[in-house]
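A single protein chain has been omitted from the complex, and every remaining protein chain is retained in its original position.
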Amino acid sequence: MQEGSVQEAHVHAPPEGFIRKYVFSLDHKVIGKQYYALALVAVFTGMILSWLMRLHMVWPNSKIPLLEMFSKNGAPGGVMTPEYYLSLLTMHGTLMVFFVLTNAPFAAFGNYFLPIQIGAEDMAFPRFNMMSFWTTFAAWVVLMLAFFIPDGPPIAGWTEYTPLSAVGKDAGPGMAWGASLWGISIAIFCVASLLGALNFIATTLDLRAKGMTLMRMPLCTWAWFVTSCIALLAFAVLFPACILLILDRHAGTSFFIPSGLVISDRLQPHAGGSPLLWQHLFWFFGHPEVYIAILPSMGIVSHILVNSMRKPLLSAKVVIYSMMSIGFLSYMVWGHHMFVSGMNPMSSLAFSFPTLTITIPATVLTLIWLGSLYGANIQTNSASLFALGFISMFVAGGVSGFFLAQPSIDIYLHATYFVVGHFHLVMGVASLFGVFAGTYFWFPKMTGRMMSETLGKLHFWITFVGAYCIFMPFHYLGLIGNVRRYQSFVDDFMAPYIGWHKFVTFAALITGAGQFLFLFNLIYSRFKGKPAPENPWNATSLEWSIPSPPPWNNFGGKHPIVYHDPYQYGVNGSKGDFVMQDSPEQVVPASGD
Amino acid sequence: MGKALAVVLVLIAVLSAYPIVMHMFVLPEDISTHGHAIDEQIHDTMLEAGLSFVAAQIVLAIFVWGFTNRKAGSPLKNFPGGAKVAVIAAFVLVGTEVLALGVMGQKAWAQVYFTPPRPDAIQIQAQAEQFAFYFRYAGPDGKFGTIHPDKIDEGNQNYFGLDPANEVEARDDIVSGELVVPVNREVQLLMHAKDVGHSFYVRELRIQQDFVPGLDLSVHFTATKIGKYEIVCTQLCGLGHYNMKAYLSVMSQEDYEKWLKEQAAQ
Amino acid sequence: MGTKQVVVVSVAMLGVATIAQAGPPAGGTVSGKVTYEGTPAKMKPIDMSKEPSCAKMYTTPQLAETVVTGAGNSLENVVVYISAGAPDDAAPSTAAVFNQKGCRYIPHVLAFQVNQELKIQNEDQTSHNIHPLPKINREWNKSQPPGTPPISEKYDKAEIFPVKCNVHPWMHGNFAVLKNSHFAVTGDGGGFSLPNLPPGKYTVTAWHESYGDQTQDVTISGSETKTVNFVFKAKPY
Partner (left out) sequence: MSSSIATPISSQANALHRKHAAAQVARSARRTSSSGIWVGVFAITMSFAAFTSALVVREGTTDWSHLVLPPILYVNTAFILASSATLEIARRFLRVSIEPRKAGAWVGLTLLLGVAFCFGQYRGWLDLRAQGIYLATNPNSSFFYVLTFMHALHVLAGLVALAYLAYRLSGSKKNFRWGIFANAAIYWHFMAVLWVYLLLLCRAEL
């Protein structure tokens, strides 16, 4: 193995020694778990940040003693300063969008299961794969450094709009090195994601087992494939944007900074740049990013729903085509984030239509899921509960898109809590439901042990109800014009509504606490859970045809041959009401159907 | 478990709809000439979106109720019509919705952005800066003094960087921290950002427009109701963003002229 | 007020110090008056409407303080100090206090010594931001929510520079960080007095935020009192 060329790379010796096995492992399964662990750390960090923000928002002058220990400038005497609120807000957004929503459903599960589900021994380029994880990790480290520099993380929000983010320290605390660290971190993250996406695409195209035609790939594999195509484009655009931003900050260029800006009484030494350029580049990435977050969860949920329904979807093809068209359309809609940004009003209309059009494939998906439930025999377990919850959340978050897709309505609702409620439900909660479902579903395969169903169900109820309690009120508050990104509500008209924000804060605290159940369940079941059989869910796809957990080379050197579509449920199979993809037997339709 | 989920889903649908149906959260009174179009649009969309939301949740609930953990051997059925129905339904339902909302719904947008301000509209320059709005009236000569960024001196209340020493136009410019406009007169707001991106948002006016540094935009509106309203910033602009606000005073023509005189006197 | 006390205290202490070393006589005094000629710009009223908690503290509109004049063309907020001739002094142990009250800076001009503690406190119900804009000293920018402990800072280089509040654009003040303890900031009446100067040749500098600075040389022998007056040219714009 000394000559590390890409050709033979997807075949490697069994890992020996701790470092090779668990740290710099080439095994896509280990890498998948590493991504999952990183996402887990990031998501709890992000959640605690949101707790702090919620607390501060409704009790702006209350003291949070521990916070002062953490940052003296950020919370003198324990009272959070306005800029520190914005720092937390920025870090919350960045961590959640990049290190959770991109990592968990896509990089983590994709890495672990994509190769197995197509019958491959590993990714096409294991070294790239390892590199992309450790680059992601580096990006995370760089980002977290911002917490430990004197004036803290940046305060410009996760969108880092220029010129605020481009002019350096004059823009306020955190905009000196904090913002630079942000830019560097995201640039690194782009490289990592590009490597990852490249790997996914090459693997899907070239390492499929005999008989595994594209149309025989499980829906989550399809979702990961489509997602990596989106990611390849999106991050390839964000990367240059970050480079230009860093140059504006440190090399005195003026890509995003116009002339004659006076910030903190200082005339800025820049000329001619265009702030809108950043917004265009950023949202050209930013909107597809939403689908990078949600598509994998759509796939995972479909995969799990079929299994728990014990019958195929109305049409897997339609699901695949819908996901493709969503991915395709996602590139024509970025402008709907900029309706009130001074972009040509004509183009606002031009962006409005594809945005509304995206709801068509989205609705197709929803109706397919709903329609498939009809006449099924749904097995309820933590996984399927979260999958069903996903549908509910996806609808809830989706319908509010109707409002924001229309420029005329956006004039009123833009930058209000309505938007916050919308994207948290559809992009945040919905795709996290996909991740939860995936975890409960695949944990047995990943660790060889079952998770506690009782805890899992409890976790579901808290999260499901909690999420609605948190994010539904946001829509209402948006309707009365409650502006987002405020550290406290000083506007007179907000006074009567603080109560609702208190309610949301309590809901957030409880729901957040519920997530520790999940964490406990993960850790406890990992060591004390009861051993998992090879195929606990009577599932059909290839990952269930190998031991739990799989050997380092997945199929023990054998090369699986695929005979069927992925979802042969509700049939008379030798093992029961299903036929696995790699079993040569004929599929006999179940009686009575 | 399935039945419980069904019940919860129905509860969620009902409880989510309740505050809307009960008008617990209503838009502030509209004081603009174009606002009603936006309000109608929001109302129609709320109807369509709300119905689809409730319908979807309830259908989900019904199916979950009916088809969960059925006793062994109970036959699996397929939705009559299968995928075709779903796809057609989606295209018809949403397609029409898209058309309805997309095409009909642009009235307000057109009114705000595609109709030029009337020639007799009052021109007021709005400058957004960290973290306040300042408004400038041209004064008797009807001319604005030029902005000299290098001459901006906030300590001396020279927020626009005027140069009265060398420019006559600048001497009679009136600068105010409050936006005062006469009722039922069209106002054209010339928007200038001093430092970073900001946004001009008056809920009652149904107006929201970003200030983009280096790109001077303008919006025009007609306020139809005398009163005091809040202007807030909706574009994250730094540590004081939450506290970046000003007031809009809509006055009768007489009061407006009186106010201008007072200001000029200072 | 805060400044005056500080100045008095520090001056007194220095007096003690000189007595201790050199013994009597206590030394001479430079005193005088700062005035202007011409028409100064009319100070514009400050519009605090965006910060109701402060606005409601005032019945009459507050005026900008870049040029504050008094009876007999006297000029306030002028820092008069010995820019040359006097040795550097150690910083006094007392802190110079800079207060934020009603969204104004009290005092508008705060003079203190190199390495003297600077205490910044917020008496308002709103969150303030303190952003001094030095050129040679270290720059910092901190917010001070209501009810938080005072911010304590030091400057290690002599420099006169503006300080602003990022949240309330009208809040502008000045810090004068000075090498020695012989300084005063003119108040009502524009008078000043720099006592306890040991015999020697001194350069006295008067600094005003809009009118720049002027210097005069003065020689002190024994315990005499020399009068030095400064006259600034005022411009209407």
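A few comments on the model shown:
Residue numbering begins at 1 within each chain, and the chains themselves are lettered A, B and C in the order written.
Operating definition for what follows: a residue touches a chain if its C-beta (ideal position, glycine included) is under 8 Å from a C-beta of that chain, and two chains touch if they have at least 3 such contacts.
None of these values were measured; they are calculated from a predicted model.
Just so you know, the chain we are not showing touches A across the whole complex.
Screening A:Tyr85, A:Phe106, A:Trp177 or A:Phe255 for touch with the missing chain picks out A:Phe255. Only one residue in the set A:Leu244, A:Leu370, A:Met472 or A:Leu542 touches the chain that does not appear here, and it is A:Leu244.
Screening A:Leu277, A:Met324 or A:Leu509 for touch with the missing chain picks out A:Leu277. For the options A:Thr447, A:Thr505, A:Asn521 or A:Gln568, the residue in contact with the chain missing from this view is A:Thr447. The set of chain A residues touching the chain not shown comprises 3, 5-8, 10-11, 13-14, 21-22, 27, 29-30, 33, 36-37, 121, 124-125, 194, 197-199, 201-202, 205-207, 232-233, 236-237, 239-241, 243-244, 247, 251-255, 258-259, 271-274, 276-277, 280-281, 284, 446-448, 526, 547, 549-553, 556-559.
Going forward, only the chains that are shown with their structure count from here on.
Within chain C, contacts with two or more other chains are made by residues 127, 129, 143, 162, 164, 166-167. Within chain A, the positions touching two or more other chains are listed as 81-83, 172-173, 264-265.
Chain A meets chain B in the complex at residues 81-83, 86, 155-157, 161-164, 167, 171-173, 175, 257-265, 267, 272-276, 309-311, 314-315, 318, 340-342, 345, 348-349, 352-353, 356-357, 359-361, 363-364, 366-368, 370-380, 385, 388, 391-392, 395-396, 399-400, 402-403, 405-409, 411-416, 457, 461, 464-465, 468, 472, 476-477, 479-481, 483-493, 570, 590, 592-593.
Of all residues in chain A, those touching chain C in their complex are 60-61, 73, 76-77, 79-83, 151, 169, 172-173, 264-266. On chain C, the positions that touch chain B within their shared complex are 41-42, 44-51, 64-66, 126-127, 129, 143, 162, 164, 166-170, 172, 209-210, 235, 237.
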